[in-house]
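Right after this comes subunit A.
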Amino acid sequence: MFMRYTFLFILFFSVTSGFAQDDAMRLLQKVKAKMDRVNDYAATGKMRTDVVFIKAPVSNIRVYYKKPNRFKINRDGGISLLPKGGVSVNLNALMLTNDFTALDAGKATIAGKELRVIKLLPLQENSDVVLSTMYIDELRLLVLKTNTTTRENGTYEMEMQFGNYADYGLPDKVTFTFNTKDYKLPKGITLEFDDGSKQQQLPKNKKGRIEISYASYQVNKGVSDAMFK
Partner candidate 1 sequence: MWSLLRIELYKIFKRPRTYISFAAIWAIVSLIQLAIYVDGQRYMEFFMKDLAASFEIQGNMLNGYFVCFIILQTLLIHVPLLIALVAADMIAGEANMGTLRLLITKPVSRTKLMISKFLASAVYAVLLLVWMAILSLFLSMVIFGTDGMMNAKSYEIIILEKDDIFWRYALAFAYAAVALITVASLGFLLSVFAENAIGPIVATMSVIIVFTILSTMDIPLFQQVKHYFFTTHMIGWKGFFDVKVDADGNAIVGSIANLPAVLRSAGVLLAHTFLFTGAAILIFRKKDILS
Partner candidate 2 sequence: MESIIRIQGLTKHFNHFKAVSDLSFTVEKGDVYGFLGQNGAGKSTTIRMLLSLITPTAGSIEMFGLPLATHRREILRNVGAVIERPDLYKYLSAYENIHLFAAMSGIEVKRNHLMEQLAQVGLAERAHSKVRTYSQGMKQRLGLAIALVHDPQLIVLDEPTNGLDPQGIADIRNLILMLSRQMNKTVFVSSHLLSEIEQIANRMLIIDQGKKLVEGTVQNLFRTDDMILHLQTTNNLLAAELLQKSSYAKQLQEWDAHGMLLRLSKQEVPQLVAWLVQQQIEVMSVEPRFTLEDYFLKITTANQHVESFTH
């Protein structure tokens, strides 16, 4: 009797998990299909840096994307620091491969919205991404949040807000959050001006944030390869 229930449980579980896995993949495929409509885009926007050890002004940026995975953020002149493996990694690039396993991780409520949680496990052993968790608005087929762990570049979070370009799956605003504790600053070989302020050490265990607000997208109008150099 016990064995029977156990067998039934295992059967039910594998069927439902199998169903769940299929279900997750189907959702992802739908999201991907939506995003697939975008072959390329050129966008303008503003980038805000909120990292405790970086003082950077709000800068005007241009963002370029071309299928399948070419993505570039260019500042309009000046110097910029972008955390590696995060902002430079585009969602499309992540999803527009089939080299992952999707696992249904249930649901979560974020900002009063119920979102489907799906975990992506890359199949390739040499993939930099170890695990990526996506929070998807099932109704609108939009990824509102991702939490990605990488081999080389730590863990980061991306939150998307959609508006005018939701139909293309292109966000109005992307907030990229990452850990700063492992970052090292250039070796100081010259004296520094001590203005008496208390903070003179690299702060530890703080999170950094980079926020990109897109003003406009030019979708599928063609983007030259030279833009990605």
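Behind the choice of candidates: all candidates are chains of the complex that A comes from, given by their letters.
By our rule, a residue touches a chain if its C-beta (ideal position, glycine included) is under 8 Å from a C-beta of that chain, and two chains touch if they have at least 3 such contacts; residues count from 1.
Just so it is clear, the structure is predicted and the values come from calculations on it, not from any experiment.
Undergrad: Mark the candidate that touches any copy of subunit A in this complex, from 1 or 2.
TA: None of the others touch subunit A; the one that does is 1.
Undergrad: How about subunit A: which of its residues touch candidate 1 in the complex?
TA: Per the stated touch rule, the residues are 48-59, 73-75, 77-84, 88, 153, 182-188, 190-197, 199-203, 209.
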